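See below for the structure under consideration.
Now for chain A:
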Amino acid sequence: GDSGAGGGSDDKIVMGFAQVGAESGWRTANTKSIQEAAKAAGIELKFSDAQQKQENQIKAIRSYITQRVDVIAFSPVVESGWDTVLKEAKDAGIPVILTDRAVDSPDTSLYKTFIGSDFIIEGERAGEWLKKEYEGKPETVNIVELQGTTGAAPANDRKEGFAKVIGTEPKFKVIASQTGDFTRAKGKEVMDAFLKAQPKIDVLYAHNDDMGLGAIEAIEAAGKKPGVDIKIVTVDAVKDGMQALADGKINYIVECSPLLGPQLMDLAKKVVAGETVEQRVLTEETTFTQEQAKAALPNRQY
Partner candidate 1 sequence: MATGRAILTMTDIGKHFPGVVALDHVDFRLFPGEVHALMGENGAGKSTLIKVLTGVYQHDHGHMELDGGPVAFAGPLAAQQAGISTVYQEINLCTNLSVAENMFIGREPRRFGHIRWSELRRRAADRLRRLDLDIDVSSPLGAHSLAIQQMVAIARAIDISAKVLILDEPTSSLDAAEVAQLFRVMRQLKEEGMAIIFVTHFLDQVYEISDRITVLRNGRLIGEYRTTELSQLDLVGKMIGGELAVLEQLDEQPKPPVAAIEQGAPVVQARELGRNGSIEPYHLAIHQGEVVGLAGLLGSGRTEAARLLFGADRADHGELLVDGKPVVLRGPHTATAHHIGFCSENRRTEGLVEELTVRENIVLALQASRGWSRPIPRRRQDELVDRYVQALRIRPADPELPVRTLSGGNQQKVLLARWLITEPRLLILDEPTRGIDVGAKAEIQRLVVELADGGMAVLFISAELEEVLRLSHKVAVFRDRRLVTELENTGDLDADRVMAVIAGGAPA
Partner candidate 2 sequence: MIDLGETKTGTSTAGAALPRLLDARRRYLPVLATLALLALMYGLGAVNYEGFSDTQVLLNVLIDNAFLLVVAVGMTFVILTGGIDLSVGAVVALTTMISASLLEQRGWPPGVVLPLVLLIGAAFGFAMGCVIHFFEIQPFIATLAGMFLARGLCYVISTDSIPITDGFWTTMAQSKLRAGGFFVSTSVLIALVVVLGAAYVLAYTRLGRDVYAVGGSPQSALLMGLPVGRTRIAVYTISGFCSALGGVLLSFYMLSGYGLHATGLELDAIAAVVIGGTLLTGGSGYLFGTVLGVLVLGLIQTIITFQGNLSSWWTKIVIGVLLAAFILLQRAVSRRAS
């Protein structure tokens, strides 16, 4: 039950939101979407930035509990380790909504709902596209992979989902896999080295657009044509990535949408009102081919 809605409960709903940080453009768009949606929905938003540290997020959540907000939402930095503070929230009668990433607690009563994308599915989608692309061609496909930050959940999951799908066909071979820290500069640096070390690369799979964009520069510098000589598939669909897709430099992008603000606010209102909500809400996400990208590009916000 959520009886305890203390503080300024008379009119406005107060939401405490503990963001991971601002480590990427994607994340910034995510933050912006939430802030704007809160304003539009008339919800007072208390926002804090954890600078990629779980400790800070826990601190923020704990501080929201002492401030007696009406609802707490946060994007977990990692899946594990939230039980204690979530239990405190539960004891204080404050409902919790997870966004973007899940927590792995077996006790699902600790949070009301989880809204966000599934990184494993994203990896799978990338793999499925690849399978379709090379359908009926028996020769081996040499794949290089640019991973996200070592240990980060999206990196782990996107790798896992992708590996699961392509693992079913032995012709797909990941010949090199290295972290590019989700950044363009690192993506370029690593791709530079891959290009020198690997005699034949057919496909690049990058865990986000930025690394893909960096890699494109490296491929061009090596005198090859991205998207033609080396096929590229990435995840995220930020504007720059979509542009590259439209230009034919990237072949396929799996969307991971940061714009879950409106959905989140809806859920928050329901939760505070005591309505029951689904335990898992998937964000509306899609995939893009070159044509779809050209169509979507003009009204892409981030």
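As a selection rule, all candidates are chains of the complex that A comes from, given by their letters.
One rule holds for everything that comes next: a residue touches a chain if its C-beta (ideal position, glycine included) is under 8 Å from a C-beta of that chain, and two chains touch if they have at least 3 such contacts; residues count from 1.
Since the model is a prediction, treat every value here as computed from it, not as a measurement.
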Chain A in this complex - touching candidate among 1 or 2: 2
Residues of chain A defined as touching candidate 2 within the complex: 16, 19, 21-22, 28, 31, 45-49, 51-56, 58-60, 62-64, 66-68, 77-84, 87, 104-106, 149-152, 155-156
